[in-house]
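One chain of protein is taken out of this complex; the other chains stay put.
Chains here go by letter, A, B and C, matching the order in which they are written, and residues are numbered from 1 within each.
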Amino acid sequence: MVTRVQTLLNTFSFAQNKPYTPKDYRSKEEPRWCPGCGNYSILTQVQKVLADLSVPPYRLAFVSGIGCSSRFPYYINTYGFHGIHGRAIAIASGLKIARPDITVWVITGDGDGLSIGGNHFIHALRRNIDINILLFNNQIYALTKGQYSPTSEHGAITKSSPDGVIDYPFNPVALAIGANSTFVARTIDRDPRHLQNMLKRAAMHKGTSFIEIYQNCNVFNDGVFDRFSNKEIRDDYALFLEHGKPLIFGKNRNKAIRLNGYIPEIISLDDGKHSTSDAVIYNEQDTTLAFLIATLSNHPNMPRPFGVFLDITRTTYETELLEQIESAITKNGKGDVNELFNSGDTWIIQ
Amino acid sequence: MVTRVQTLLNTFSFAQNKPYTPKDYRSKEEPRWCPGCGNYSILTQVQKVLADLSVPPYRLAFVSGIGCSSRFPYYINTYGFHGIHGRAIAIASGLKIARPDITVWVITGDGDGLSIGGNHFIHALRRNIDINILLFNNQIYALTKGQYSPTSEHGAITKSSPDGVIDYPFNPVALAIGANSTFVARTIDRDPRHLQNMLKRAAMHKGTSFIEIYQNCNVFNDGVFDRFSNKEIRDDYALFLEHGKPLIFGKNRNKAIRLNGYIPEIISLDDGKHSTSDAVIYNEQDTTLAFLIATLSNHPNMPRPFGVFLDITRTTYETELLEQIESAITKNGKGDVNELFNSGDTWIIQ
Amino acid sequence: MTPKKIEKVNDVTIRFAGDSGDGIQITGTQFANTTAILGNDVSTLPDYPAEIRAPQGTLGGVSGFQIHFGSTEINTPGDMCDVLVVMNPAALKANLQYLEKGGSIIANSDGFNERSLALAEYSSNPLRDGSLSHYHVYEINITKLTEQALCDLNLPPKVIERSKNFFALGLMFWMYNRPLEPTLKWIREKFSKKPELIEANSRVLKAGWNFGETTEVFKVRYEVAPARVAPGKYRNITGNQATAFGLMAAAHRAQLELFLASYPITPASDILHELSNYKNYNVKTFQCEDEIAAITAAIGASFGGALAVTSTSGPGFSLKAEALGLAVMTELPLVVINVQRGGPSTGLPTKTEQADLLQALYGRNGEASVPVIAALSPSDCFSAAFEACKIAIEAMTPVILLTDGYIGNGSEPWLIPDIHSLPTIEPYYPDDPKKFKPYMRNETTLVRPWAIPGIPGFEHRIGGLEKKENTGEISYDPVNHERMTRLRTEKIMRLQDRIPLATAEGHTQGDLLVIGWGSTFGAIRTAVQKQLDKGKSVAHLHLRYLNPFPKNFSKLISQYKAILVPELNLGQLAQLIRARCRLPIYQLNKVQGLPFRSVEIEQKIEEVLRGIA
Partner (left out) sequence: MTPKKIEKVNDVTIRFAGDSGDGIQITGTQFANTTAILGNDVSTLPDYPAEIRAPQGTLGGVSGFQIHFGSTEINTPGDMCDVLVVMNPAALKANLQYLEKGGSIIANSDGFNERSLALAEYSSNPLRDGSLSHYHVYEINITKLTEQALCDLNLPPKVIERSKNFFALGLMFWMYNRPLEPTLKWIREKFSKKPELIEANSRVLKAGWNFGETTEVFKVRYEVAPARVAPGKYRNITGNQATAFGLMAAAHRAQLELFLASYPITPASDILHELSNYKNYNVKTFQCEDEIAAITAAIGASFGGALAVTSTSGPGFSLKAEALGLAVMTELPLVVINVQRGGPSTGLPTKTEQADLLQALYGRNGEASVPVIAALSPSDCFSAAFEACKIAIEAMTPVILLTDGYIGNGSEPWLIPDIHSLPTIEPYYPDDPKKFKPYMRNETTLVRPWAIPGIPGFEHRIGGLEKKENTGEISYDPVNHERMTRLRTEKIMRLQDRIPLATAEGHTQGDLLVIGWGSTFGAIRTAVQKQLDKGKSVAHLHLRYLNPFPKNFSKLISQYKAILVPELNLGQLAQLIRARCRLPIYQLNKVQGLPFRSVEIEQKIEEVLRGIA
């Protein structure tokens, strides 16, 4: 049976594979975020990257949950689904399994994706369905006006924690690695070029890609990521990972991370005692290293890593599903419903 | 205000702090598990350990979800709550926060705790509420008669995966470490002594303790853990972690794990080239090492680790809550509801 | 040997019972199949323990299978049985309550030893102590006779022990005059790789038959003439399997891929199991991490253009409440199946109940009308599931399909339809990108178009916020909200124009109309038929559609003096009817995890008729 959907896809004459521009991904709806919100930059970079990759808009679906960030699909001219709180990843999973031909992006927040939606998040990662998850982490529930989220810092004063948060936060990157992820990255709204790079890498990865994007909410949590975006100081606070390259950071690229056994240490590259060759060479394909670097954040003096933590290959869920379908067809032929109904013990009444 | 609960606790003359025996923890209900089920052994060891620790039964609460394993509370003579599917940890969290004086154990399964209950699981771990979570992992949904679970092996044939599971499983230990756990251990139903040890360690840990217990379901998934329990071969397949001790295993204790940088390797201790001193010394307090050892399971030839992976100290949720309460009282005095109601802008109508 | 007397009977109910390991389910199924082939109408009820593996020989470990067959229409597995076949004391103890006074007990006397009597908590042997004096007891040493039949084959004792059920089956075939051949054929196929088992089981089956024929124990044989059932090809089917097939048939007629997202739960899991076998039939199953993931994944698949379904039972259905609202708001096709079980909460997971009706109608926030359809019997699950899909797709709406544990697990003969004779299902796709607006409705049906990702020109955004009429943009406008709320509700009401009018069986006007829904159909029908036979002024109205009600509902019921609503709950349909009419409404409610017996309904009818006379 050729499904009607296949017929529709075949019938509608496809637009040429024209080169797309960011404008092609802009919807008519005017973004309604607060002036200065980090979401604007992310939207712009996504539109740029989509144009660079030239995926036709009609082949794309953006699925989100609820939150400021989750309004995203309205502003991008593709198929879009603004779901319910926490379920974006589950909706996207169903869509992708039903329609492996569609490129699916998930937009979620630290509340949407890690609080109410935490379970769908970890399960998607282990299943390795080929969707791209962008988690806008502003360490706050913004849409509901400022309660703490699972990434809010211990001690943070918010509307619902007047005496300071007593939860300890998730490290989303570490959580993702622990959940058997195949692609994990971190970037930040205020670094457009890095953001674009990460988006492209995620797009290219086959399987679930997860990017944590630090996003400034200038109304309810202004400045929590300043040290990673402020050009004056960020080089001392941020560590950029590059596959095959040593882990070097610092304003003058004069510091590096060395491993003492499995214990990370900062070394100075201008104390005369150490050189670049002492630094760890980053390897995106090593889960242990990825976890080790992800948990640098546990050490107060360590820089915060950005970039691709992990990019490994594992067959995707839908690939294996299609294989099982193929092999079922090979083995038993294309199923005929009539035959199936008429199989087993049957009898005829005249 | 002294609450009625405090009054009740004070009024009822407490039983002497008598030495308890396992029998004191046996309820009148006859366990209804299948003959040969691994759950029996776990129940027995829990009862033994409770007796050893002599926690009075009335100070204990066992909370579970739904599943074969979750019937556990009926068989143990303490306060008990057989909840709904997946919510044991949330129920236990509420109970413990409301009543920090009660010792709370959670009994859950790989379905209950990691599938539908996965979100409560990871959030409890990061919050570090002082509850003890025992996850009976039989890699199957047993109570519902044999569907695959989030820990079922890739390719497993089950009632709902006639062509083999295409999900990739969680490694519960790695997931827990990624979720910011403070205590993580693994043990197995068929090794009573190790099981008892782990239970004691969990009981002693302040904060959320998580033990993954391999449990044989002899009806729907018989033998999946045989290589770790069969006395003939288990020493080659299982690696027992001990804090401060080298990682040695093998029937003749002739193999060890060495770290090449952060990459684990098996060395032979009787090839003349290596000695015990080449082996990693295990350190329960290092999160990276714990993760590294937890993910040995990713390497097909590596042994499966058992024991305490991680045991670190972090203030518990309820400790911090009680501190905040104390400091609120110190700062503002014991709240008087009448005063509160009468505060703010008020006026009097004669 | 005197030739046996042959007695004609209209309908018979037999119950086989033994230990979980005794092959009772096979025995029952074989008897049912042979009986169906003979042209009797049949209804069956398997009844096995909740525990995964209850201890052997105990009351908890008893497995039963009841078959009701006859030369007239058979609508239930039978209130009480005429013959009870028991393999051990526990089976007797657990099932005696289902045996009609004066009925027959066929007992494997070899199964009644001291140990088994103790396990069944009997202090003395009931076969001997006179406690069964109200019944005809036939003690047969089945185990011994089976051993004798096989003594020359050198089989291990376990195998011999396991084939004794065929002896009982053979004996029942003899007693009710059914051929052995279908079962012999089944044995040959089933054990094709173990010739020694073919020989053994066939022999024992025949031995049972011959025992009946030759010994003097039984004086009478019975003849149950064929029923006038519709001609055609049949097979036995359980409700859950029929549901699965109904979904597949609908996907086929709609020419869509079938996508089932589900989380296992008793008694609904078999729908997932069944469909997971059909990967080569354009069927995808997705076992999710929980019920919320399942329904939202299904919604995602529906957005992608699949026929999306999610199956569950009570507690899982509760978890789907929020997302059902999303499906209402996005107006996407979706079928949500609730195989109801005993509640509330975890309740009685393996038992049946009809207590989720009001939840199906109202269990979500906001005004969110959803069509609700209930299946009435195992085989009817096929048509009900098909119909649910057709409405979902053609009206762009979630549809709730209610079945229950009783019909989900129960089986009956199913007249296999020709797939091509089933109605077509026509999705409403947009065709012109220039005119396309995601919430522009068809004027007659109020249905919005289904625009599928992948097609240029129809890019659009949907979601759970209120949307502007036609354009689908987010709108907080007060008047628009009211209009959209009413449009969504009206769209469902307009289904009245396409669902069949209600018809009552029995008198078209009169004293009492008995109204039912769902799996109580058979018991009510039987009860009303008997009352009609007794000349009572009654009728039976069965409601397949619970939302919307059939258009002629109020008119139809106004032809009666009173209404009786029997339900396996505390009166949920009764409440819905009360809000719609001013007639006196009587209720018959049973909340025991069990189906009605038709006599319970008959008694109530008589009581009500006395009251209103």
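One rule holds for everything that comes next: contacts are C-beta pairs under 8 Å (C-beta built on N, C-alpha and C of every residue); 3 or more make two chains touch, one makes a residue touch a chain.
Everything numeric in this text was worked out from a predicted model, so none of it was measured.
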Omitted chain's touching partners, listed by label: A, B, C
Hidden partner chain, touching residue among C:319, C:528, C:588 or C:601: C:319
Residue among C:94, C:142, C:368 or C:601 that touches the chain left out of view: C:368
Per the touch definition above, residue among A:56, A:150, A:207 or A:335 touching the missing chain: A:150
Of A:10, A:54, A:160 or A:298, the residue in touch with the unshown chain: A:160
Residues in chain C touching the chain absent from view: 50, 314-315, 317-319, 321-322, 325-326, 328-329, 340, 342-351, 353, 355-356, 358-359, 361-368, 463-466, 476, 478-479, 481-482, 485-486, 489, 569-570, 575-576, 578-580, 582, 590-594
Touch residues of chain B, complete complex, unshown partner: 1-5, 7-9, 12, 14-15, 27, 29, 56-61, 63, 66, 73-74, 77-84, 87, 90-99, 101-102, 119-120, 123, 321, 324-325, 328-329, 331-335, 337-338, 340-342, 344-350
Hidden partner chain, residues of chain A it touches: 32, 34-35, 66, 68, 84-86, 115-116, 118, 141-145, 147-148, 150, 159-163, 219-220
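The definition used in the following text is that only the chains that are shown with their structure count from here on.
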Averaged-CA centre spacing for the pair chain C and chain B, given as whole angstrom: 41
Multi-partner residues of chain B (each touching 2 or more other chains): 115-116, 118, 150, 163
Set of chain C residues in contact with two or more other chains: 279, 289-290
